[in-house]
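Only a single protein chain was left out; the remaining protein chains are all shown in position.
A, B and C label the chains in the order they appear, each numbered from 1.
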Amino acid sequence: MSTTFHGIIGYTITPFSADGTQLDLAALGRSIDRLIEGGVQAIAPLGSTGEGAYLSDREWDQVAEFSLAHIGGRVPTIVSVSDLTTASAMRRARFAEAHGADAVMVLPAAYWKLSEAEILQHYQSIGDCIGVPIMLYNNPATSGTDLSVELIMRIVRQVENVTMVKESTGDIQRMHKLQQLGEGQVPFYNGCNPLALEAFVAGATGWCTAAANLIPALNQQLYQAVLGNDLEAARALFYRQLPLLEFILKGGLPATVKAGLALTGLEVGEPRRPVFGLDDAGRERLRGLLEQMG
Amino acid sequence: MSTTFHGIIGYTITPFSADGTQLDLAALGRSIDRLIEGGVQAIAPLGSTGEGAYLSDREWDQVAEFSLAHIGGRVPTIVSVSDLTTASAMRRARFAEAHGADAVMVLPAAYWKLSEAEILQHYQSIGDCIGVPIMLYNNPATSGTDLSVELIMRIVRQVENVTMVKESTGDIQRMHKLQQLGEGQVPFYNGCNPLALEAFVAGATGWCTAAANLIPALNQQLYQAVLGNDLEAARALFYRQLPLLEFILKGGLPATVKAGLALTGLEVGEPRRPVFGLDDAGRERLRGLLEQMG
Amino acid sequence: MSTTFHGIIGYTITPFSADGTQLDLAALGRSIDRLIEGGVQAIAPLGSTGEGAYLSDREWDQVAEFSLAHIGGRVPTIVSVSDLTTASAMRRARFAEAHGADAVMVLPAAYWKLSEAEILQHYQSIGDCIGVPIMLYNNPATSGTDLSVELIMRIVRQVENVTMVKESTGDIQRMHKLQQLGEGQVPFYNGCNPLALEAFVAGATGWCTAAANLIPALNQQLYQAVLGNDLEAARALFYRQLPLLEFILKGGLPATVKAGLALTGLEVGEPRRPVFGLDDAGRERLRGLLEQMG
Partner (left out) sequence: MSTTFHGIIGYTITPFSADGTQLDLAALGRSIDRLIEGGVQAIAPLGSTGEGAYLSDREWDQVAEFSLAHIGGRVPTIVSVSDLTTASAMRRARFAEAHGADAVMVLPAAYWKLSEAEILQHYQSIGDCIGVPIMLYNNPATSGTDLSVELIMRIVRQVENVTMVKESTGDIQRMHKLQQLGEGQVPFYNGCNPLALEAFVAGATGWCTAAANLIPALNQQLYQAVLGNDLEAARALFYRQLPLLEFILKGGLPATVKAGLALTGLEVGEPRRPVFGLDDAGRERLRGLLEQMG
């Protein structure tokens, strides 16, 4: 399993009509094709970048089904199925598996802070209801819950199909600990863009990134430089793309990536309110960054 | 407006069937009657304690409609209408107003961190679509977004029907600043149970609390001692109830309040998964606390 | 012991010559007289406000000896004897006792973070070498070490002459816990100026404050209103002085209090570099605040 997902794992955005009320699946299809043409090793629909949290259940199902059909096995696909209740996350996980997902990603989204026992049971319940692997995803900035590496390892050991870990705290020491406690047997993935270089250096198997919508070649070259054991090239490639990585993180992934796609000819609408689209100054800055990287 | 809501504002829980799948509206009705018999000055359905975030849209509507009908104007009612998208929060706000809510409460729930402009527009959009007042609610622990007092004041000044502020950070300096910047004209409410005494002392108009489901007399006596300018009595009453206030905060309001209602003869089910009900040790501790307060 | 120190405990500043190199003991004497004329219940030399950390050992001894002699038993005196090494803090504690201090105050100043065992031994060593009581002082903002209430209670129980606790985190819940765990038998004092009202309400025995150099009457009236069980008066008095309390906290106590003394006719020099004196804009703002309070 651990080798199915590696390298650049590209997030999809979810295109909307101009007024934000309707899905634009045609545009979604084109954005998926772009990711694949850009060389990503895998695709992750309905993540944070995909505004999964802002969709109705019906919309979520449509996006999941369409994405899996459109990718059609060209690259492995991991669908984010997180939701606030265990029951809803389980339903989504089964739906994703039924429509061909190679794996699902689960963030322990929380309104009320969850105890370790509650988090463990959440993963157990989801794991028990599907046959495909689960990538556990830790991102306290969006989920409100921070999973210690010790807890992550307990879940990995206890829930059979939790086989991968995605870490987005941005703290490189977490990756050292994942490497140490996992004894190199639990593949971990980086979800913090400005940590791309150091995460690979620390041993991350892949980089889950929305940047692949905009600068797939640079993302890929960084990965290849690491695989090729060329530290100097990796450093140079990292610093070259870092301004864009910082910009999309700071500006919010849905707003900046959607604006970037529009700048390169693919209209995908704006994020859903209350999240704003990128303003004019941001768009100009982004245009400059993309030209500079090009 | 500022005097409609004051004193003890009791949160409702949302009762479920034993398996967690169905609403138990009959039990909800009885819990509402208990709050009113306990002397609360107002009721707040569908807040954090009411697991509003864990309900489907259809369930949310049922609970809102039932609660408003059952209260029937016996006390003023403020319905929490928060949701992740502005469109959904607007829909809920209109629904609550149409069914008789005296006011609505809005927490800027967030997956992606919101900018100040986004938060302001969120309140503006909701304010524009209803005629009843809005209580702005700041609680970064559950919403992921911390509103500075300066931003709160900008919203109060700009959005006509945002007329009340509920503060749940637990930082008493925020209340000082609300008092100073609001020049005593913007009523503020405390949502942090262990701050009950100091918030009233700092000038809070009311205390929004789930504790009124369990110890309404003590809550009310504290409020009356403050109104009666009796600091010594207020201090004694506060320290008497503090162990319970700390217990329900630490144990999670839905779990502890539901367990407490069951201990006093009203079966209301458990919280929705992934949140657990109170375990046996917690139940024993709670029984002891309730007896000690009784 | 617990009643010797109560009410308003005024900090002294340490006056320097204009170039910062020499102590100005004559000015120190006048500032002490002002505190006593202002009605403080006790005086605390060489605290944070007194720039104790910025003095040479010789200067420290001079200030301690002079202060104790000049106060001459008119009010109880508690001398801050904190230093980075246990040996130096012990030496200062013995010196203070030998020159008449009624008690000493000890902050566990740290360069390297201290373990609980190290902190406990630090207090034990100091306690063992003197006969007067110790006020344990917790202020992580200046010491770099935060003592939990549980640890504080362990120290109080283990070291016989640690009989008082001063809390300056500004977190009112710490005072609740001191009250609860100390079962009302361990007097605690507030060192966070903007928490003055709530700390007294929560049961603090005294307020250690540099504000008594500038607005002793308002400080005293607040204390008397609390003693008189008049919550409304206490609230009004607190909000009246709060702008000054916030100003001196934000601007740094040595800089603002020294500027305030100069504005009222007592020249005491500036803080030692790298700390700056108050700039012109600050001085104007302070003048306005003092006139407004006057």
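Heads up, the rule we're going with is that contacts are C-beta pairs under 8 Å (C-beta built on N, C-alpha and C of every residue); 3 or more make two chains touch, one makes a residue touch a chain.
Please read these numbers as outputs of a predicted model, since none were measured by experiment.
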Visible chains that the absent chain touches, using the contact criterion stated earlier: A, C
Options A:A18, A:A98, A:A117 or A:L231, residue touching the unrepresented chain: A:L231
Among C:I8, C:A64, C:A101 or C:L114, residue touching the chain not depicted: C:L114
Contact with the hidden chain (one of C:P45, C:G170 or C:G252): C:G252
Full-complex contact with the absent chain, from A:A202, A:A262 or A:M293: A:A202
Residues of chain C (touch criterion as defined above) contacting the omitted chain: 20-21, 48, 53-54, 84-87, 108, 110-115, 117-119, 121-122, 125, 141-142, 144, 252-254, 271-276
Contacts of chain A with the absent chain, listed as residue ranges: 170, 172-173, 176, 179-180, 194-195, 197-198, 201-203, 226, 229-232, 234-235, 239, 242-243
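Convention: only the chains that are shown with their structure count from here on.
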Arrangement of touching chains [line / ring / star / complete / other]: line
Computed distance of Cα centres, chain C from chain B, in Å: 39
Length of the line joining the C-alpha centres of chain A and chain B, rounded to whole Å: 35
Chain A, residues touching no fewer than two other chains: none
